[in-house]
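Complex shown without one protein chain; remaining protein chains in place.
Here is chain A:
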Amino acid sequence: MAENQKILVCAGTGCASSGALPIIDILKEEIKRQGLEETVTIVGTGCQGFCEKGPTIVIEPQHVLYTRVQGEDIAEIVASDVMKGERVERLLLLDTETQKPVTKMSDIRFFAKQHRIVLKNCGVIDPQRIQDYTARDGYKALEKVLKEMKPNEVIEEVKKSGLRGRGGAGFPTGLKWSFCQQTPSDKKYIICNADEGDPGAFMDRSVLEGDPHSVIEGMLIGAFAMGVDEGYVYCRAEYPLAIKHLSIAIKQAEEAGFLGDNILNSGFNFRLKVFAGAGAFVCGEETALMASIEGKRGMPRVRPPFPAVSGLWGKPTNINNVETWSNIPHIIRHGAEWYAQFGTEKSKGTKIFALTGKVNNTGLVEVPMGTTLREIIFDIGGGIQNGKAFKAVQIGGPSGGCLPENMLDLSVDYETLTNAGAMVGSGGLVIMDETTCMVDIARFFVNFSQKESCGKCTPCREGNKRMYDILDKITKGEGKIEDLDTLENLALTIKETSLCGLGQNAPNPVLATLKYFRHEFEAHILEHKCPAHVCSALLSYAIDADKCKKCGLCAKNCPANCIKGDKNTPYVINQDECIKCGTCLDKCKFGAVTRS
């Protein structure tokens, strides 16, 4: 038995919701029962990244990952692996190609191709213990900055690193800092934007849950560089665990002297507060976010003036998102050149993506900028679920676009994706397979945007609603071919005349699907068919009289009671009453029911 073993149990929101929290208790009980308390430490960590296979457990130092662990598995894990060093094979992950269990975590394809900088501590340390962070060089970058560097040198270092805003727009971080630094004022603020609202995105939540001190340290360094003594983390209230871990981390950092007055005897003061948002997607937009902190309705305002000149309460303010701040300590500790070696010429470093949808390995993925979509989806993500064919990847959330198969070799960087009609955005990657209808997907995202529009500017408020109406009509088979021109013109007007990023980017899913999947729109309109068999109004079910064995199972299960027949007559569906639920198709054992 190895000495000083550690059992890392993922206690992030994903694994917690698949049952990780009771496992920690059971594990503690078992370790106590076996008398191993002295040699085995149990750590509840933040997200380990492999959400699809949760709850996950890692045994260190053997570096073994167990997936989908249940309470009843614990005794065996402790008896075999912890005590005897024998792997519990049935809980190991199978390699996607060889189908053999993988014993070392670093050999798992999902992890092997990743390069974890921001996620270095995520899933490894106990986020509720500052000692775990400092033991892995935490707050060393702050110490270096306060003892060895001048504010300008810090900004130059960040500029040289090539770091760009990870919230989506990709503005050079160092340059942004310099604007705020150069605005003279008696008071300035910095803000961490943790209002991660894109459907399917959970990068920022995971960083705050799993490594909150890295964000605090990044903000401290930024505050020192820009001459700021007060900051806010604006975190959506739907992230209770992130808020809890962050609040604990702030308290511990204050007690350790990293936050507060005269930090590390340098004369530098900085205070940090957590502000919980009230659920509006638009509050991720920086001017709406600041209005929200000020107690006003979260509505964007016209820029200029930019926050660096007039931000929170009219004072110069710098806003970066969670991932951007979390990159800073690494850049300072290892140097700009080190950081700039990762990524492409214009997009440096790594980017975290939340990989979701119809992909085998959903989870949190950190890769160098410039990695191709194919590598992320097929090498790391393990390809499409159930052997289905890939159809599209939605990148950049509701403001992004859907890219088809022939664009999978595109490099993931700011310019390439924007030119393709999508965007890096905050980093949500939703994978769609052949059973996804692209018209329905466009409708889904537009519906999200139209509901979340703040209502201030006409094109976003009224235009997104009308785009939704047109798309809804098409999915019901009531569209006309000229609707596509109306839709495209409206989308372009919304894009060109809306006030903030929400409106300017809301038409992207429509424009991208019209560009790459126009044939699906045309099939809905001209042929009254949904090629992916999703839009129920366009489906029809029929029973092949030759194949029908007259068993009556379809009629018995039909919720609309619209299938008639008997022992002597093949069953027939009354099309006028059919609600297109597909139950008959599922129930028929003889393949007599067809869908078209």
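The criterion applied here is as follows: contacts are C-beta pairs under 8 Å (C-beta built on N, C-alpha and C of every residue); 3 or more make two chains touch, one makes a residue touch a chain; residues count from 1.
In this section, contacts and distances are computed from a predicted model.
For the complex's missing chain, which UniProt name, "ABC-2 type transport system permease protein", "Tryptophan synthase beta chain", "NADPH-Fe(3+) oxidoreductase subunit alpha" or "ABC transmembrane type-1 domain-containing protein"?
"NADPH-Fe(3+) oxidoreductase subunit alpha"
Of the residues A:R166, A:R236, A:K391 or A:K456, which one touches the chain left out of the display?
Residue touching the absent chain, from the options given: A:K456.
Using the touch definition from the top, which of A:S17, A:N262, A:Q341 or A:N489 touches the missing chain?
Of these options, the touching residue for the absent chain is A:N489.
Just the residue numbers, please: which parts of chain A touch the chain that's not shown?
So the residues of chain A touching the missing chain come out as 280, 282, 297, 299, 301-302, 450-459, 461-466, 469, 486, 489-490, 493, 495-499, 504.
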